[in-house]
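Worksheet for the structure shown next.
Of the protein chains in this complex, one is absent; all others appear in place.
Now for chain A:
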Amino acid sequence: MAAATAQSRKTAQVRRLLIQAVIVIAIMVIIWSTYTTAQTNLNALGITGGYAFLERATGWSYSFSLLPRSVDDTYLRTLTIGFINTLFLGSLCIVLSTVLGFVIGSIRDTSNLALQTIASAYVQLFRNLPLILQLVFWYAVFIHLPGPRQAHTLGDIAFFSNRGLMLPALNLSGEIALILLLGSILLGVIVLLVRISVARALVIWASGTAIAIAVCLLIFVPQGESIVSVPALKGLRFLGGMQMTIELVAMIVAIVLYSSAYIAEVVRGGLAEVPKGLIEAGQALGLSGRTIWSRIKLPMALRSIVPPLGNQWIFVMKATTIGVAIGFSDLFMIVSTSLTQTGQTLELIAILMGCFLLINFALAQLVDLINRRMQLKAH
């Protein structure tokens, strides 16, 4: 009897393995035949494939880059800049829309009717209009601002014109600022990995970042120059300071407004899921409303907020691809322009897909990490 059961279990196992093997082989055959057919037909059409074009100079320029750029850059450097732009815009929008989303979502959860109405109007307005429409709208508004010579100014140190937002900044080059930013993100992830309390992690992260900035200022600011660079009008444009082009500003505004409306709903849902009993227990202990919110509601809610929040973050990264509608040079726009200039469609699409898979896979891992960190130990 036992032998027969073992026998049939073995057969079932063999059958399962066979089915899986067949599926794997079928997938490989499909991929292989797609590849060879594409190869044959591209050859027949006389299209030169391969990645040799990456070493060639592009001969064109674009609106925004954190690193120095020129028309003599290779496609590789140009695509890298596009990748960095997407990463930069995406991260900035994720941080801003998460903060704003938490604020709006928490307001929707309060008992103040006026605030609640405003918050829900915000959510309905920005969530229900297509993102691209909002982007085009904001861009149309911003480019009708006065020109650089008649820019709105705040004490002659910050300017807002139809060229962009010019802010005073630390006197560091784009490369160093970028390295600092990446270092700060890395430190944040490491701090998250180490099991210490959130408050302590925040202190370590903030002080570490501040020390790194101070060290860079000491080393890289040339003798005799001020550590703060203030933008000033010179000829047709502003020089100095931090220059956020109007395309970048429009992208941030549109994506943050849209995405924060979604995050607000996620946050509201998370807060609503906290068992009533816990809150009543807090009240019974005589805790203040604020303590109940920060010590009971938010920590409990975060556990159900984080997974959908991660989805939203991945969405924000992908949403940067609408830059093409207003001429913001994100990765998609750079790929799309490279595509017409070189005709290397398949290679460039592969690069685009690879980059987005990389970004969003890493982001998913990060969300998973946060999620595990949030888990209650007893659960």
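Just so we're on the same page, a residue touches a chain if its C-beta (ideal position, glycine included) is under 8 Å from a C-beta of that chain, and two chains touch if they have at least 3 such contacts; residues count from 1.
To be clear about the criterion, contacts and distances are computed from a predicted model.
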| item | value |
| --- | --- |
| Omitted chain, identified by the protein name its UniProt record gives, among "Response regulator receiver domain-containing protein", "Ketol-acid reductoisomerase (NADP(+))", "Tol-Pal system protein TolB" or "Transporter substrate-binding domain-containing protein" | "Transporter substrate-binding domain-containing protein" |
| Hidden-chain contact residue, picked from the options A:L309, A:A325 or A:L363 | A:A325 |
| Residue of A:H144, A:R195 or A:R290 in touch with the missing chain, whole complex considered | A:H144 |
| On chain A, residues whose C-beta touches the chain left out of the figure | 34, 37-38, 40-41, 44-48, 58-63, 70-72, 140, 143-144, 147, 162-163, 234-237, 245-247, 324-327, 329, 333, 336-337, 339-343, 345-346, 349, 352-353 |
